[in-house]
Structures are given as C-alpha cells and as structure tokens.
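Here the complex is missing one protein chain, while the rest keep their positions.
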Amino acid sequence: MQLFEKQVDRYFRIFFLLFLLVLLGGITLFAFVSRPQYTEVGYSPIQPVAYSHKLHAGNLGMDCRYCHIGVEQSAHAGIPPSEVCMNCHARVKKDSPRLAKIRESYETGQPVNWVRIHRLPDYVHFNHRAHVLAGVSCVSCHGRVDQMVEVRQVQPLSMAWCLDCHRNPAPSLRPPELVTRLDWQPDRDPTEIGRELMARRGIKPPTNCSACHR
Amino acid sequence: MATVSQPAESPLVLEGVTLTQVTSTVAGVVERRTPRAWWFAFAFTGSLTLVLLAMLTYLVTTGIGVWGNNSPVGWAFDITNFVFWIGIGHAGTLISAILYLFRQRWRTSINRFAEAMTLFAVACAAIFPAFHVGRPWRAYWLFPIPNEWSGMWPNFRSPLIWDVFAVSTYGTVSFLFWYLGLIPDLATMRDRAQTHARRVIYGLLSLGWRGSARHWNHYEMAYLLLAGLSTPLVLSVHSIVSFDFAVSLLPGWHATIFPPYFVAGAIFSGFAMVVTLMVIARWFFGLHHLVTMKHLENMNKVMLATGLIVGYAYAVEFFIAWYSGNPFERFAFVNRALGPYSWAYWTMVACNVLAPQLFWFRRFRTSVPVMFVVSLLVNVGMWFERFVIIVTSLHRDFLPAAWGMFRPTWVDLLTLAGSFGLFLTLFLLFVRFLPMISMSEVKAMMASREGA
Amino acid sequence: MSQSTERIGGIYGVAAEFEDAEELLAAVRALRERGYRKLDVLSPFPVHGLAEALGIRRSPLGWAALVAGVTGASAAFLLQWWTGAVSYPLVVGGKPFFAVEPSVPVAFELAVLLASFAAVLGMLALNGLPRFHHPVFAHPRYPAVTDDRFVLVVENDGERFDAVQASEALRATGGEHIQVLEAE
Partner (left out) sequence: MSEHARKYWRSLSEAAGDPEFRRWLEREFPEHASEWVGSRRALLKLMAASFGLAGLTACRRPEERILPFSKGVEGYVPGRPLYYASIMTLGGLSTGVLVETHEGRPTKIEGNPEHPASRGAATAFVQASVLSLYDPDRSRAVLRVGRRSSWEEFEAFIASHMKAAGKGEGLRVVSGAIGSPSLADLRAFLLERFPAARWIEYEPLGREAEAAGAELAFGRPLQPQYRFDQADVIVSLDADFLGLDCLAPVWIRQYAERRRADSMNRLYVVETGYSLTGANADHRWRARPSEVGEVARYLSRQLGLGGLKAPDPGAPKWLTAIVRDLERHRGRCLVLAGPRQPASVHALVHWINYELGNAGRTVYYTEPVVRTGAEGLQRLAEEAEAGEVKTLVILGANPVYNAPADVAFADLMRRVPLTIHLGQEPDETAALATWHLPEAHYLESWGDGRAADGTAAIQQPTIAPLFGGRTAAEVIALLADYPQRRSYDIVRQYWLRQWKGREAERAWAQALHDGVISGTEFRAVAVSPDPRRLQALLAQAPGKSEDLELQFHPSSSTYDGRFANNGWLQEAPDPITKLTWDNAACMSPATARSLRVESGDVVELEAGGRRIAAPVWILPGHADGAVSIALGYGRTRCGRVGNRVGHNPYPLRTLNTQGFLRGLQVRKTGRRYPLVTTQEHHSMEGRPLVREATLEEFRAQPDFARKPDGKVDAFSLFREHSYSQGHQWGMVVDLNACIGCNACVLACQAENNIPIVGKDQVRRGREMHWIRLDRYFVGEPDDPQIAWQPVACQHCELAPCETVCPVAATNHSPEGLNDMAYNRCIGTRYCANNCPYKVRRFNFLDYHKGLQEVEKMVYNPDVTVRMRGVMEKCTYCVQRIEEKKVQAKAEGRPLRDGEILTACQQTCPAQAIVFGDVNDPDSRVSRLKRDPRNYSLLASLNTRPRTSYLARLRNPNPELAAEEGS
C-alpha cells in the first residue's frame, strides 16, 4: 500500500529546492540591505531653512571654515550660529522669505533646528581637528558638498569604512592647507603625495579600539 | 514490578522474546493512549518550563543583576548549570559511539534513550552560555559572521569561542546521530500507524526508509562513521569546556588535570542521569525484558569507575596544590575544604566519591532503589562539583581585598529548576512520540545472537 | 537508484516475503546462482552476511567523510589565520596574531562537523532518500518488513526479465506472498 502518491516526491523536491532558494536568497538579501552602504548612504532630510551648499560653497566659493569654525580647533566642526548668516544677509537678500527663520532666530535668540545628517553613535569619538590637521579633506567623508543643493550622506560612516582609510590612509591625504578645496585635483598620483605626507608628518592612523571608543 | 531471577551471565534481552514482541513493546508505548500519569508529569514539567521562560524574559529585560553574580564571582549558577547539563549530555554519545566501537552489545537497549537525553541536555546547556552574557541580543557576535559594519571577528584564542564551536558541533552531531538511528524505527512506526495523520508524519520523518539492503549498507557505514567521529568529539567537548577554566590563570581553575577530570565527571554524571531516568521509564512502561538488570548493572559499574576517577582527581588537585608550593593554589584548596563554601565541597565529596562506593557490592549494584538513590545523589554531587570549581575559585583569588561571597537569588534557583523543567518536558515528549529503544538495533542484536 | 526500472516501465520487479533471515540468505544465494543479479532485500534490521550475498560493495561514505573533514579543518585554520592575522590583526594578550596551537580546537570541531554532515547527507544521497513513493511499498506484506519479516525483490533488469519466471524462482526458494510490483 502506497502511503504517498508518486507526485509527492516531485513536490517534495520542488519545495525543498524552493525552500533552499528562499533561505539563501533571504540571507543574501538581508546581508545586502543591512549593509551600511545601503542603510546609511543617501540620507538627506529636509532642513528647516533651504540652505544651499552648492550656492554658497560652490558658486560663491566660500570656504568651509567660514561657517564650520570648529573644524580645526575642536572635535566638532560645528553648525554656525544664525549670526554668521546675518553677517552677509543683513545686507544681501535681507527680505527674502526663505531667510525668515534665520532672521527670526537672530532676533529672538531661539536656535534654528537643523536636522543632523552625519551621525555617529554615542560610543564613537570622532575628532575633526585630528583629521583636518592630518590632511584629510572634507570631501573624503562628506563628498562634494559644494555640488549639493541639499546635503546628503554619501559615505556609510561605518567602522569598517573608517578602518579602510585608517589602514590605507595615503590616497586620502593632501597638504592640510588644501583640505577645504573640495574640487582639488592632484597633479600626480595622490597615493604618492599621501605617502610623502605620511613620512614627513609622521601620520600613523591608529586601528586600535580606544582610538575611537572611550 | 516482576522480579527476574538473574543467571550468572544476565541476558541483554530476556529469552523467548520475539522480534515482533520487541516491536510491539517499544512501539506500543507510543501507540497506547496517553496515560494519565504522563499528563500530570507533563503539566508539572511544562509549568517549570514556563518558569524558565519567565526567568529568562526577566533576565533579558532587566540585566544579569537579577542573578546573584557579582564581582569577583562573575560566573556562578549560569556556568555551573551549563557545565552540569553539558556533562549530562555526555552519556548518550558515549554509549552510542564509544560502546559501539567497542562492540558493547548491551548498549542497544539504552542508546536511543541516552542519545535523546544527550540532545535535551545539550539544549538545556546551550541556554546558559547564550543567556549568561550581558547583552544576549549581541550573542551572534560569537560566530564568525562577515559584516561590513565593524569588520570585527571573534577572538579565536578565547576558550569561549572554542566552546561555541564545540557545543554547537556536539549538538548538531548528536542530533544527526540520534536521528540517523531513528530513521528505521520511524519507518516501523509509519508502518504500524493506525491513523492517517500519524502515518503521514512518521512517513515524512522516516524519509521514505525502505529497509533495503543497499540502504542498510550505506546506513551502517554512516553510523560507523558517526560513531568514529563522535568518539573524539565527545572527549573533546568536555575537554574544551574544561579549557574555559584550565586556560585561565585562576588558582583552582588553572590545572592540567582538567580535561580528563572533566570528561570522567561528565560520563559519571551522564550515566547517573541515564540510570535515574531509565529506572523510572523501565518501571513505568514495563520494559524489563528489554532493559534488563544487566544494563543497569553495567551502567552502575561505569559510574563506579568514573566516580573513582573523579575522586582521584579531587585528591590529585589537593596534592598538586600542596606540591606546587604556590601559595595561591594552596589557599584555593584549603579554602574549598575549609572555607565558607566547604559545605558545598563536602556535599560534592559525599555524593560523588562516597555514594558510588556502594556499587562495589553486587547486591547494591543490582538493587533498583539503591541505584536510583545513588544516581540522584551523583546528579546532585556533580552539580555541586561545578559550583565548587566555579564559585569557590572565583570568590577568593589573588587579592584578598577583592574577595567576596556569592549568594543565589530566587531567579537563580528558579532558572535552575526551570532548566530541569525543559529537560524533562522534552523527555516526556520524546517517550510519548518516539520509540525510546532502538528497535532495529535490538533486533539485529537478537538475530546475531541466534546466529552465534 | 534503479533508474533503469523507470526506463523499461511496466514492471519494477517481483517480491516475496520470507520469515527469517537464514531462509532469506539461502534464497538470495539460490537466486544468484540462477543468474539473478539485480536483487534487493528489505529487512527490519541489517542482516549479517546479506551484503556479501547480494554482492553489494563497501560503501564509499568513508572517503566522503574524510574529504569533508579535511576541508573543515583547513577552512578553520584558514578562517582563524585570515581573521586574526590579515583581516583585523589585534594584539590580544601579547600573543601572536596566529598560531597553530590555539587554532586546533576550532579546526577539530569543524572537521568533525563537516565529516558528520558528509556521512549523513552522503548516506541519504547514495540511498536516494528522501523518497516517499516507491514500488516496493505496494507489496501487501510491506508493513511487516519494518517489524520482523523480510522481502526479497527480484528487480526488472532489462528485456530478458520475465516476471513469471522470477515468481517461480522465488516460490522455489520458499518465498511467500509473491507479488509483481508495478513500476510507476
């Protein structure tokens, strides 16, 4: 007496193969979408004030440090006080409705609620000062901000990504005075430049835990 | 309970038992209506399992602080329970593998039972390393999973990683071994099943086993291979568990005697647990003609032998502590015997070394009540052995200023009780739904006996 | 296994029941003497000496397990060396980034794990399991095979196969419940 019909074997094989496929596919898919490149890159929230980096840093050619003053002195680059905007906008476009929030902030003393884009977990201590002084350009982590109307995250900012550069820093190094030149193109092999800088300035990026986790 | 007069060489299956009788006795247990007593037992152990679940939920949501662990006693009930259960889990594979390789025929009536016990014990054991960590939701970091977040890998120098590999391999291989042995019997169950549902379920589980001679050919080779692989595996697992301690530098942990000492202890405790459960199952399901006094007596002999090894290890530890001249080592052992946890130490010695000495006497070796009590005592003693090793070594180590005491909380106690609940629940399900004696092997043994 | 039967269609073989192993062994020998080469026996336990009688060769599973075991151990050493010394070398306790000694336990475990999988999965693969539908299940006495009976199958081995002759041969060796099994 046959307990199972003949087709059962075929169905079983098909189901088994499908199951394997779904399992492996699922794992692959999960591995893919949970990568930092996928979950982190591209974040570009709407900011309370439609500030265009493309206009200011790109077209007008303002230096990054005009606004982000902390970048050479502190761990944090800093977001400028409304006062900095008003340095120019007290005269330029002084009545633009798009600047209403800036003016209001300047007058009332209430801060503008900017949305943070580049965010590291609390247990990571990143020091802008150390990186800028070593000659790591803004562009290495933040991308061509001077071409972005709305700033978006372009790098995963994950630990593995940090380590890539810490293990092989030469391609990302340039003379420190050029760090804010986002469009800088080296006239020769950037790795070679980097190697020279490393030798001259004793740049040895750490890869141990306490370099970032304290 | 029918008393069987034992001839000089006790039989492994009583005379006059036919193959069909084997089938009907073993399969009958599963096919019979569920006894009331089973339900009562299941209700009890099931509730204990729920207690375990509740305790683990409380633990994960609140923190390790719900246990009594502290500084300096970073491990206490958690790892004690782990080593205890892993130790219990050694008897099954040992019986299946080593005794198989040594052609010890008496294993056939008890190996299935012991293997199932192994599996459930390993399941209970696995709970503890997984949940003793402070952040169990990160426990997957123990496995070498590639990732693009941190680029970090496990530290393969850590005995805990060895543990992860040893225990997961052991669990997997034990399962394969157990299931491999089950396949022919599942086919028997399939072919005897009265309801369609049972037929289909056993049919699927038996994977279409036909009992063809070609099947048996590969099957026997696979079984032999698994036995051959499991033998070093079972020895390695408790050796590696002992490395958790031996590789450290703590007095009382850092000892080269640990691997054999732990393996002997594991076999000791495993056999004790088999005897405890077998005596009950044999009586309850009436398996006297399959599980004879010969089986029980042999297991008691193994307990006596391993008990002596364990006792020897206790003595050698003291001797080495004295002989090494290391003051920390000396203190650790004096503290075990005379310190604040000496009650645990002497409980351990009484249960593990003194109690099995009864088995020198045939009268006690073949007395079911005596062996039941002794096996229970050995279970208790072996739990205390791990407690003594872990807690008394940790609580007073190098700097007296950092010494402390461990006191279990109610969560500790209920988690331990709950792990027994899980173990027994799985066991009850096993005896209810799967053949607890390997029918095909018993039959093969009977056939070869006739042939001889 | 036995794809040949499918090709021919119609009859899978002829099967008869035997009550005990010795009777069965005698029957097998007798049938092989008569030139039946494609025989199979269904039994509740592995019958001693049957494989030799049927001319079944030793299972090659051991080789599979060996290969898997060596693969497992090598993979483990490679993994431990690569993660420890290449991918992210970290100074741990002042010890070398890779050394053989601490790598042995994991290598051993992985070898055993893979070898065991090879043994069990290899057994299933060589036996063509799981296979839930099979002509022999149609034998009326089949269920007893997993209890205490033996079924000897003379399989259809090509054009020369004659079911009636096979049935006769089986009957001559003492088989009962002789039945022709349909190939499906």
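As written, the chains take the letters A, B and C, and residue 1 is the first residue of each chain.
Everything that follows uses one rule, which is that contacts are C-beta pairs under 8 Å (C-beta built on N, C-alpha and C of every residue); 3 or more make two chains touch, one makes a residue touch a chain.
For clarity, every value in this text was computed on a predicted model and none was experimentally measured.
Student: Out of A:62, A:88, A:198 or A:211, point to the residue that touches the absent chain in the complete complex.
Tutor: Going through A:62, A:88, A:198 or A:211 one by one, A:211 is the residue touching the chain not shown.
Student: Pick out which of B:58, B:179, B:398 or B:433 touches the chain that's been left out of the picture.
Tutor: B:398
Student: By the contact criterion defined above, which parts of subunit C meet the unshown chain? Give residue numbers in ascending order.
Tutor: 90-96, 99, 101
Student: What does the interface between subunit B and the hidden chain look like in terms of residue numbers?
Tutor: 62-65, 68-75, 132-136, 138-139, 141-142, 150, 152-155, 157-161, 164, 244, 247-250, 327-328, 331, 394, 396-405, 407
Student: Under the stated touch rule, tell me which residues of subunit A contact the chain that is not displayed.
Tutor: 26, 29-30, 33-34, 38-40, 42-46, 69-70, 73-76, 78-84, 105-106, 108-116, 119, 121-125, 127, 129-130, 133-134, 152, 206, 208-211, 213-214
Definition applied: only the chains that are shown with their structure count from here on.
Student: Just the number, please: Cα centre separation of subunit A and subunit B in whole Å.
Tutor: Roughly 53 Å, centre to centre.
Student: Roughly how many whole angstrom separate the Cα centroids of subunit A and subunit C?
Tutor: Subunit A and subunit C have C-alpha centres separated by 58 Å.
Student: Quick check: how many Å separate the C-alpha centres of subunit B and subunit C?
Tutor: Roughly 31 Å, centre to centre.
Student: Listing for subunit A: what residues touch at least two other chains?
Tutor: Each of 3-4, 9, 163 in subunit A touches at least two other chains.
Student: For subunit B, give me the residues that contact two or more of the other chains.
Tutor: 151-152, 190, 203, 208
Student: In their shared complex, at which residues does subunit B touch subunit A?
Tutor: Spelled out, the residues of subunit B in touch with subunit A are 147-152, 190, 199-200, 203, 208.
Student: Over in the complex, which subunit C residues touch subunit B? Could you list them?
Tutor: It is residues 1, 21-22, 40-48, 50-51, 54, 56, 58-59, 61-62, 65, 69, 79-80, 83-84, 87-88, 90, 92-93, 95, 102-103, 105-106, 108-110, 112-113, 115-117, 119-120, 122-124, 126-127, 129-134, 136-137, 142-148 of subunit C that touch subunit B.
Student: Under the stated contact criterion, what part of subunit C meets subunit A in this complex?
Tutor: For this pair, the touching residues of subunit C are 88, 90-91, 130-133, 137-138, 140, 142-143, 184.
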